[in-house]
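One protein chain is absent from this view; the other protein chains keep their places.
For clarity, chains are labelled A, B and C in written order, and residue numbers in each chain start from 1.
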Amino acid sequence: MSHPEHKDDIGAKLGMWLFLFTELLLFGGLFLLYAVYLKRYPHEFATGGTQLNWVLGSANTAILLTSSLCAAMALTALQRHEMRRAMALLGATIFCAAGFMVIKYVEWSAKIGHGIYPGSEHLKAGPPGESIFFSLYFLSTGIHGLHVLIGAILLAWITVKIKSGEVNGDNYILLENGALYWHLVDLIWIFIFPLYYLIL
Amino acid sequence: MSEQHIVSNKKLTCIWLILLVLTTLTVAITRVDLGGYKVFGALTIACVKAGLVIAVFMHMKYEGKLLRWLLFLALVTLAIFIGLTFFDVLYR
Amino acid sequence: MNTQQLLSTTAAIDPLFMYIFGACLLLLLGITLVMLFFVFRYHRSRAPQPTSQVEGNLWLEIIWIVLPSLLVLAMFWYGWKEYLVLRSVPQGALPVTATARMWSWEFTYANGKSSPKLYVPIGKPVRVELVSKDVIHGFFLPAFRVKRDVVPGMANYVWFVATQSGSYDLFCSQYCGTQHSAMVTTVEAVSEEQFAVWLNQTKTGNAGAGVDGRKLATEKGCLGCHSLDGSSAVGPTFKGLFASQVKVMKEGKPLVVTADEAYLRESIRLPGATIVDGFPPIMPGNPDLPEEEVLALVEFIKGLK
Partner (left out) sequence: MDSLEPTQPLNNSFWNDTGKTGITSWIFSTDHKRIGLLYFYVTFGFFLTGVLLGLLLRIELMAPGRTIMGPQTYNALFTVHGVVMIFLFIIPGIPGAFGNLVMPIQVGARDVAFPRLNLLSWWLYIIGALIVLTSLFSGGGAPDTGWTFYVPFSSRTGTNVSLAVFGVFIVGFSSILTGVNFVTTIHRLRAEGMSWGRLPLFTWSLYATAWVQILATPILAITLVLIMAERLLGTGLFDPSRGGDPVMYQHLFWIYSHPAVYIMILPAMGIISDIIPVFSRKPIFGYKMIAFSSIAIAAAGSLVWGHHMFTSGMSDTAVMVFSFLTFIVAIPSAIKVFNWISTLYKGSISLEAPMLFALSFILLFSIGGLSGLILGAAATDVHVHDTHFVVGHFHYVMFGGTGFAIFAAMHYWLPKFYGRRYAEKPAVVAWALMFTGFNVLYFTMQVLGMKGMPRRYYDYLPEFANLNLVATIGSWILAAGLVIMVVNLFRGLWWGVPFEGNPWGGASLEWTVPTPPPTENFIEEPVVTHGPYDFSNTERS
């Protein structure tokens, strides 16, 4: 219709944050379950945790932190009208995301190869708490991985928009919101990492 | 238009370094035997890290009061959901 | 313990109902009457123009915050106090275990005797341990104002005391599937002497060899899911089952098996192992059913040509 294109960056950012709150609470439900079952099965959770590869987990943490840095720097670059730099940094972010997913894939397939996956015979035979631990692990990292994927696609789309000039140094709210989403993905991982990989 | 605030690359890099150090620290303290404090320590560090990401990477430090309050509200809500559930879990 | 003095759960809860209902009724009447009066008095035909433009009154607000607060706090406290009565089992209560499965009840007494009805002696408190074999059920005795969910893997209990002899309804209150509304039985409150006789007499009756398969199938709730006339219910029919060819899923693979004695036996004990095609895997297992009872059930099914 003929709305004179109405722009409200503060409003857009407010909307994005509100959406991030919902994401936070979505994962909150899983953290709630984690807390309850950790209380009930501290031992099984500890043995479950030792079976995860903390080196790969740490590597992924570093990768995600780096990707977050790139995303934040991309925004800074865009605000300074350095379009090429911004696109390069976004490329780096997406590259990190891909690295993250590869490592995740390696981890998951190792676990599944050992017969550890939700509903597997191996877990059914083991102590109950352990099957809970791994079910939660797969759900949390799975849903988180899905968010990594969505975030990467979002950033790629924004890169295209920067290239076409639609998103630029004077109109960067889209990138700002995209970066916010990406940081949220990082934020969630900051909690998943110690809870699943380190508490043993 | 929102008032533009540009965070310098230097600052971002600094924060990134701190985050990496904190990650190493978390790994380190969970390798030594601290008993129940381990969970506590690891989560405290995670909260600090999250705070840094929110404040600097996500520019919360430069936002107005409103967003901060709302973020606080969301976090408190989550805390309450978990907290009240524990009235059941702890006393069953 | 002097059981004569014992406060029954009904006697504890009913005054609370009276109190809350009374308060609510007064409030409701008050609100309705005032509203009707205003609507009548200030109807546009009588009051063409509003005669006041007040926008609020702090004192009124304070009053109608504070008074209701006090009222509901009293309700809360009273409700909580009586709830504790429901949770505190008097000493020396008779222990009974209620086992709920889709869709039948079974009550087991300390001496191993079991029954599909809950027999209790008058004047003696009864503590019922609630055990579920499958999904969540609910143990509900309206006459005694007690109810508790029967959650698998959870040690729930209720207690009550019957002060008068009689037969009281016992419902399953938590939705549990197709025959939820048929999961109804009774509490039979009898005198202490009658109870003692019943408890010992039936015990000997069950231990012998000749277990009646049909009776057992009714009591264990088999017939809630399995028909005897060839019609398909929640589970496959028993009619003509023996020696027939059954299509099943075993460990995720389709298979055709002959329903011989061993198959029936396994289906009763561990129904999850082979799932008949077209049926959900919801049959509760009976791993600790006494051997002679399994035999009796198998014989019974064999007999249904």
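Details
As a working rule, contacts are C-beta pairs under 8 Å (C-beta built on N, C-alpha and C of every residue); 3 or more make two chains touch, one makes a residue touch a chain.
All of these numbers come straight from a predicted model, not from anything done at the bench.
Shown chains touched by the hidden chain across the complete assembly: A, B, C.
Screening C:Thr99, C:Ser173, C:Ser267 or C:Asn286 for touch with the missing chain picks out C:Ser173. Touching the omitted chain from chain C are residues 12-13, 16-17, 20-21, 24, 27-28, 31-32, 34-35, 38-39, 42-44, 47-57, 60-61, 64-65, 68-69, 72-73, 75-76, 78-87, 134-136, 138, 140, 142-143, 145-149, 151-154, 156, 169, 171-182, 184, 279-282. For chain B, the residues touching the chain absent from view are 66, 73-74, 77, 80-81, 84-85, 87-92.
Interface residues of chain A facing the missing partner chain: 1-3, 6, 8, 10-12, 14-15, 18-19, 21-30, 32-33, 36-37, 40-41, 44, 118-119, 123-124, 127-129, 131-132, 135-136, 138-139, 143.
Definition applied: only the chains that are shown with their structure count from here on.
We define each chain's centre as the mean of its Cα atoms; on that basis chain A and chain B are separated by 15 Å. For the pair chain A and chain C, the distance between mean C-alpha positions equals 45 Å.
Shared interface positions of chain C, i.e. residues touching 2 or more other chains, are not present. In chain B, no residue touches at least two other chains. Touching chain A in their complex are the following residues of chain B: 1-2, 4, 6-9, 12-13, 15-16, 19-20, 23, 26-27, 30, 38-39, 42-43, 45-46, 49-50, 53-54, 56-59, 66-67, 70-71, 74-75, 77-78, 81-82, 85-86, 89-90.
On chain A, the positions that touch chain B within their shared complex are 7, 9-10, 13-14, 17-18, 21, 24-25, 28, 31-32, 35-36, 38-40, 54, 58, 61-62, 65-66, 68-69, 71-73, 76, 79-80, 173, 176, 179-180, 183, 186-187, 190-191, 193-195, 198-200.
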